[in-house]
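What you see is part of a larger complex, with each chain still in position.
Note that the chains take the letters A, B and C in the order they are written out, and that residue 1 is the start of every chain.
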Amino acid sequence: MVVYPNHNWMVVLTTLKGSILIRIAPRILMITLLAVVIVFFEKSYPDLFINVSATPLTLLGLSLSIFMSFRNSSCYERWWEGRKMWGLIVIETRAIGRETVSIEGHPLREEIMMLICGFAHAMNAHLRRQDEWEAAKPWIANKDFEYVDNLSDTILNAIAKRFAALHAEGAITELRYLELEKRLWSMSEAHANCERIKNTPLPFPYTLLLHRTTFIFCLLLPFAMAQPLGWLAPFITMVVSYTFFGLDAIGNELEDPFGNEVNDLPTNAMVRVIERDAYRALGHTELPPAMKPIDHVLS
Amino acid sequence: MVVYPNHNWMVVLTTLKGSILIRIAPRILMITLLAVVIVFFEKSYPDLFINVSATPLTLLGLSLSIFMSFRNSSCYERWWEGRKMWGLIVIETRAIGRETVSIEGHPLREEIMMLICGFAHAMNAHLRRQDEWEAAKPWIANKDFEYVDNLSDTILNAIAKRFAALHAEGAITELRYLELEKRLWSMSEAHANCERIKNTPLPFPYTLLLHRTTFIFCLLLPFAMAQPLGWLAPFITMVVSYTFFGLDAIGNELEDPFGNEVNDLPTNAMVRVIERDAYRALGHTELPPAMKPIDHVLS
Amino acid sequence: MVVYPNHNWMVVLTTLKGSILIRIAPRILMITLLAVVIVFFEKSYPDLFINVSATPLTLLGLSLSIFMSFRNSSCYERWWEGRKMWGLIVIETRAIGRETVSIEGHPLREEIMMLICGFAHAMNAHLRRQDEWEAAKPWIANKDFEYVDNLSDTILNAIAKRFAALHAEGAITELRYLELEKRLWSMSEAHANCERIKNTPLPFPYTLLLHRTTFIFCLLLPFAMAQPLGWLAPFITMVVSYTFFGLDAIGNELEDPFGNEVNDLPTNAMVRVIERDAYRALGHTELPPAMKPIDHVLS
């Protein structure tokens, strides 16, 4: 995630960081060059040039805007829901720390808080398509459980067993056991919802249709702009295709919010927040440092 | 559901998989041919040709875009809600496994997990209009219950009876019994919500009105394009009608997300996830394999 | 609710069922005739004809589309919420059946399930402005309660008294009594929400303003279309006014989803679903038949 301390409008005009400009530069360049060629052709052989009326393009462009706005708002909602789910894990981590305050010092409590860190690391690695076992290992080593598949859920089961053990030995009442299980249910929900966002992209035909129509629209632009605008046409074409390609590309980036790109959610930083909350709940006073943006990017 | 490992923009421009192109090709072709005929006529008998001003078409096209955007976003929400409901069943399956961890090994627990698989299979078959009894049989055979109607709900009742039996024999407390019943409530909610989406399509007049207006709009397009664009008119007409017919067709596909078409939800794969979760909860280490996309389609 | 087995696009183009065409036909006809007269006048006395520029009309038409889209989406949400509330009653009926499985055979349980059917009938009749007492009588006769006002809520109270009696005689525990009361709370919520939708229409000025602007817009259309389009003007006017009057009328129909019109919610069919669920919960094997669409309409 790109973080800027303030939105000074001059800085915003010129920064490249977090912009999708680099990704779409080839496409924009191509369209702009095409516009240059076409204007050159129109100036040289005005008789051979077939002018394309701007009306169908306006129609196409506005329809495209309307549908792209729908796609962008859907992608943004996925991104925002992903963030909410990580926030839910933070809330539940704090709640488990708070609700076990009466058994402060119990070794199982410490184990549970470490397993929660392991859960967060495993889930993060899984969503980022990294090795979940490797990521969670420091937190779950020697915790004695069998790993078959779906490490995050397996860790939640391991936590559940510890809660059951606490109840069995009388450290917590039945009611409090059920309350703690509700916290696990929430974590499991956050986990399953993030999996849903990761594994169920927007219906593919939307992506296809909008991507294609955007491309054709930008290809046709110079034909319609060449005659009325002359040598301004390449510039206008560039601006318009920047806007449309840009929004198309932003939608793509936000559709899966759990990657490693600059505009993805800062899930590494969130895992660190969870670690810090777990340690604080255990009474530690030296916490791992909160993550800071590196070159304005929080990973 | 169509799955592409990455959205390379060149691939996206050219793939046919998951595109609704094939379904709407006849309509597009018809409109394009009409455009060719009309341009030919306009070139041959310019005096007889009545030019249609583009203004009313622009108005119609933009109004259409606005309303189609509303319909598409409603259809997408149905599709996404369907996915959420299946996700809820996954969450609850895991929760039942986790919350019965204290009676690990109890024969009723195993029966319950198998019945959950049966529930998922029955619901999936029902939503896909297949034989629900046939689909669920391997999981519910000899489970001794009467099937009258609505197999999924009948299975939930069978599970409820087993929870009651566990409580009656003292294996679980009253509180835990109620907690487990809440899980069944959630599954019943997911089931009823999927039935709602399946059985209550978008109000029919919307479908009618938009379908008809789209058709008339595309029919009129070549008349308005023939004079200003000449031989470019068929191409532009093709692109515009592709966009409008395409969005109309995508809406139709997403309206009922539980079919067998390529863009429908991968509910077979989700049922497999539930199976795997059920087996893992029972301590099995050999799980049925997760489903993989076949030719980029997850069914 | 209009039900079509599949959305064959040729059928959709030609069917009249469920279309709002019949309702708005007079208005469309009037506008079309006006257009014919105006074109005739323009052809006969071109010098006297004052051409109306299309620009203000385009502006008015697009603004209208944007606001009508807002109204339509609000009306659709009301319709959809109405459906969800009926779905909630189905879910709770099943849950009450499931959660009382441990007292199977108890005469009060049977009475409760019948009262639920009575509740559904009374609510349906009330929302459809029919005689609620008449509708619920077969289910609540001899159930000994005083009817003052608001029959559905009175029945919920009667059910609550039976739950209290079950608890008083020790058939169900306090916890389970509270769980069952939660089911009644949900039913009461569904009931109150449907009353809200029924009794609180969209703010009247929206309806007024959009209705009037639509009418004026359609009246002005032929004036703007007569000169540029000639004899095509009546046709185009017809198409555009069909779209706008049509969306206006659909909004009106969906605003109150509980009527007896073809596009209203199939609440009779839903009440039958509840009846079937109630009987199935009681172990009956002969259920009242599920309702089938008559001439593609489910009532």
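Observations on the model:
By definition in this document, a contact is a pair of C-beta atoms (placed from the backbone, for glycine too) under 8 Å apart; a residue touches a chain by one contact, two chains touch by 3 or more.
Bear in mind that the values here come from a model prediction, so they are computed numbers and not experimental data.
Every protein chain here shares one sequence; 3 sit in place, and the complete assembly counts 5 copies in total.
As a convention for this text, only the chains that are shown with their structure count from here on.
Taking CA atoms, the transformation carrying chain A onto chain C includes a rotation by 145°, reported to the nearest 5.
Comparing each chain's Cα centroid with the centroid of every protein Cα atom identifies chain B as the most central.
Our note on geometry: chain B versus chain C, Cα centroid distance of 24 Å, whole angstroms.
Per-chain Cα centroids separate chain A from chain C by 38 Å.
Chain C has no residue in contact with two or more other chains.
Within the complex, the chain B residues that touch chain A are 1-4, 7, 9, 12-13, 15, 18-20, 54, 57-58, 61-62, 65-66, 68-69, 72-73, 76, 79, 83-84, 87, 90-91, 94-95, 97-99, 101-102, 173, 175-176, 179, 225, 228-232, 236, 239-240, 242-244, 246-247, 250, 253-254, 263, 265-266, 276-277, 280-281, 284-285, 287.
Across the complex, chain B is touched by residues 27, 50, 52-53, 55-56, 58-60, 62-64, 66-67, 69-70, 74, 146, 148-150, 153-154, 156-157, 160-161, 164, 168, 174-175, 178, 181, 184-185, 188-189, 192-193, 195-196, 200-209, 211-213, 215-216, 220, 252 of chain A.
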